[in-house]
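First the structure, in the form of structure tokens, and then the observations on it.
A single protein chain has been removed from this complex, and every other one stays in its place.
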Amino acid sequence: MHKPDERGYFGDFGGRWVPEVLVAPLAEVEKAMNEAFGDPTYWEEFHALLSEYVGRPSALTVAHRFGQPRNATIAFKREDLNHTGAHKINNTIGQALLAKRMGKQRLIAETGAGQHGVAVATIGAKLGIPVDVYMGAVDVERQALNVYLMRLLGATVHPVTGGTQTLKDATNEAFRVWAAQCEDTFYVIGSVVGAHPYPFMVREFQRIVCDDGRIQSQGRFGRLPTDIVACVGGGSNALGIFTAFIDDDNVNLWGVEAAGKGTNTAETAAPLAVGSVGVLHGSRSFLLQTAEGQVKPTHSISAGLDYPGVGPEHAYLKQSGRAKYVAVTDDEALAAFHACAASEGIIAALESAHALAYAQQLAKERGEEGLIVVCMSGRGDKDVTQIEKLDGKALVAEVTG
Amino acid sequence: MHKPDERGYFGDFGGRWVPEVLVAPLAEVEKAMNEAFGDPTYWEEFHALLSEYVGRPSALTVAHRFGQPRNATIAFKREDLNHTGAHKINNTIGQALLAKRMGKQRLIAETGAGQHGVAVATIGAKLGIPVDVYMGAVDVERQALNVYLMRLLGATVHPVTGGTQTLKDATNEAFRVWAAQCEDTFYVIGSVVGAHPYPFMVREFQRIVCDDGRIQSQGRFGRLPTDIVACVGGGSNALGIFTAFIDDDNVNLWGVEAAGKGTNTAETAAPLAVGSVGVLHGSRSFLLQTAEGQVKPTHSISAGLDYPGVGPEHAYLKQSGRAKYVAVTDDEALAAFHACAASEGIIAALESAHALAYAQQLAKERGEEGLIVVCMSGRGDKDVTQIEKLDGKALVAEVTG
Amino acid sequence: MATLLDDAFAKAKKEDRCALIAYVVAGDPDMETTRAVLDAVVEAGADIIELGVPYGDPLADGPTIAAAGQRALAAGATLENIFRLIPGTKAPVVLFTYVNPVLQYGVEKFALAAKRHGAVGVIVPDVSLEELEPIREAIRKNGLIMPLLISPTTPDERAKKITQTSEGFNYIVSRLGVTGKDAVDVEGLKDHAARVRRMTGFPIAAGFGISKAPQIVAIRDSVDGVIVGSALVEAYASQKGAAAAAAGASRLVRLLRLACKRAAPAAAGAKG
Partner (left out) sequence: MATLLDDAFAKAKKEDRCALIAYVVAGDPDMETTRAVLDAVVEAGADIIELGVPYGDPLADGPTIAAAGQRALAAGATLENIFRLIPGTKAPVVLFTYVNPVLQYGVEKFALAAKRHGAVGVIVPDVSLEELEPIREAIRKNGLIMPLLISPTTPDERAKKITQTSEGFNYIVSRLGVTGKDAVDVEGLKDHAARVRRMTGFPIAAGFGISKAPQIVAIRDSVDGVIVGSALVEAYASQKGAAAAAAGASRLVRLLRLACKRAAPAAAGAKG
């Protein structure tokens, strides 16, 4: 299934589970999206910004030393080379252009660690549209640098003090603000989550990741990959790189969730692995919840994966079996982070390091014909201070020793 | 003059002013370079890494809002989008491949703020060649994050305690270490400085900046730029973007030095503006020196421009008048940094912000036909903490208010 | 059982006032307090109780109710003990709950338990018309009704469909945004109510942002009921102990209830 049904469902998942105040704004976005998607000039502007501003197509880098010894080939799809250092910008450009088209005067966004917030602030600055970012007060505190970056880019950051004061609460708040101000305001959601049409719309913006990745793989290797590996927070980089391959049954699709301290512990962030079906932020999908239906606090070393829900299309791909989902712990991700830095000269985002960890394992199982493309969803400069605190040095010794 | 003479001179500047111990290693590099430069397979490998690993060609971005009101067009050549976030990597790849070809077992490098060190550590990791980086002890202290990055990438960082404990002393030390260990060691210099053949060799690696920039400008605008603006530390990004245009007399070339607190103060780093001819790090060029011929301490807000010397080819271009050199103060650079972030969504390196500041001024003088290409030599993520300390917020208010 | 609700609206109408619907967060800050508050509120004249099931991610609620929910959850509120508040409450009780706790509990099981404890209906603010049917079916099957919300941005055709589906009353949202005490555009609200009035014979109750007697005075002629939530939560949450909380809630409800009484025709200027 490539498009959700008209109610926004991928199989059993998705939909529009929102208060009535949000129905009209969502319908307005859906209508504008459908018009824009049918308009070649819209896509031209999108692709022009991606190539001239973001620097697309992003490179495909063969990793010669990472994860050796192994037989299979590993290549990285380098979203870390994008302007602002992650795949997030692909999506924010698409939405900001839509907002412009709709005549909206302001962009709002939720952000966790600040990656999406920075990406929205960036395109807001570029297009001259004011940006307000909602961010959990706890996150504001611990991601001070990204907060400052957003301010440099001219955005206003609003600390959210409700709930757990983290990403899910920032998302709640952004929805609330949007409900109140939808007339002149566009809500830029940061992943393939939220109510219809967001999961579909964000995917369509992110599929550029594999649309050019597919071309490159054929040009470079004369064939398609055997395996695609991507980390899954909300799931946008994963769908970005999965989508063009969805009909190629021989291409295995792997989504890697954050196991945190382990999927058998409370400190985890892997809804597809250990969550259950429910409703969060406007759509039906897997989420981590209590027996009472309260959303659980999550944990992952990587802020971008530290989210209790997951995009509905992933729930569908899991159910249909088209994609497989695995989970990687904090420690495994850290080890892969270090191995990649030391063997490939690439400081990966901790999010992407989850995909690396699984790819490393897969590459040992696959034979010579294996061709594993990993989505390097972002660069890890943002994570280095945190990793240094975790005494990276000891880990480097472990990895390389 | 496109090539130095056989003694390594660009007009009156350059040469090989080194202790005899360094003459043989330099001759060995020169010989290997000449061979490699004549070998298409060498360039193939170079270009493959640049496209598949670094992500070249780097984008050319038209800046619609920066520096308005103005008539002229401004475009940024986006070296900030390169892997590791600056033009530096172009050069380190060229040199590392040469080292590999020469069978050297180890790379050494000097670094100031750590940018070049990170770029060398990166390609060392990628190619599996051990890297030792020499860095002034004062710089090690104030650039702790880059030091940690280099370690993550597997390099060993050696604090240099001699002299002013900054870049020039790190360079001295790297030369000394090379003298002692030249047999198995390749010295990767970070800019178009040092003894022949380095200024020429580094330029040949960096000219990729404009070789693709030239193509893009013609493709995008149907014509060449009227003006090229680049910051000048050692001068490698500037020569990188100047070189392909050197015979196009209608293209004005502007090198922007760091005036620091002002070229009329002692806290400056603008040898072409207020220095005099002398010898530093093996070549004859302009430098900041006392009446007694001692190298002066310098100051610039931007670590990458905080160097008392400048590549000999710039001295030649200044003398011949082919390029013009101007200087921009810390405050002007900071203001341009903020303006660019808020109007284009690009956090520029403070080095590049010097070029931005001058381009902004130039764009007001030029008419409609003006087409100013600025070398965005690097991204400014590395500078944000420092700028925050300088109370960027007050400055944002000044710039946008 | 829906007749209990009808009765309440009918009684208010007979007394020439709009009905007062009091929203209370169950278990905030503990069950004992809620018990006392419910009793006080009914005693003070609330016609209907909206009993809020605390939820950690309440998309439709502002900071006051969200914080109340957090307090209730922290104190260990569960659906089981929330249900137990219903039987002793001497006014019709409509549960107000986000959908996820219901789904997780099981919709059938939820409806059955709510019914058994004496609830008359359930409002689920984040189930849009499009998602409604299977849930409504389970709820109705167990003899509960589902009032639906209509927003000022809801287009006419859709609003009509909602009024045709809504049971008990039509919950009209007084403004864009969420619950809370920020200003309400009274003229806009009256237009909104008039629009819905043209679509349905069922009672109309307005909520979101109704917090003060003068607001009620201004709109009481346009609606059949007003829903007071955040203001009531503040009135009891600022007090220490169950008794003081009950007294605080009681004071506010008495005041608002007075405002619900429509003026004699002579003073009908307030109608315009």
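Every chain is named by a letter (A, B and C) in the order it is written, and numbering of its residues begins at 1.
The rule is short, and it goes like this: contacts are C-beta pairs under 8 Å (C-beta built on N, C-alpha and C of every residue); 3 or more make two chains touch, one makes a residue touch a chain.
Every value quoted in this text rests on a predicted model; they were computed, and no experiment measured them.
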Among displayed chains, the one left out touches B
Please pick, from B:Arg176, B:Arg220, B:Lys261 or B:His299, the residue that touches the omitted chain in the full complex. B:Arg176
Contact residue for the chain not shown (choose from B:Trp17, B:Trp43 or B:Phe221): B:Trp17
What chain B residues would touch the chain not displayed? 7, 15-25, 161-164, 168-169, 172, 175-177, 179-183, 276-282, 289-295
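In the analysis below, only the chains that are shown with their structure count from here on.
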Innermost chain, taking as reference the mean of every protein Cα atom displayed: A
Most remote chain w.r.t. Chain A, using mean C-alpha positions, is C
Whole-Å gap separating chain A and chain C, where each centre is the average of the chain's CA atoms: 38
Measuring centre to centre with CA averages, how many angstrom lie between chain B and chain C? 67
Find the geometric centre of each of chain A and chain B from their Cα atoms only, then give the gap between the two centres in Å, rounded to an integer. 34
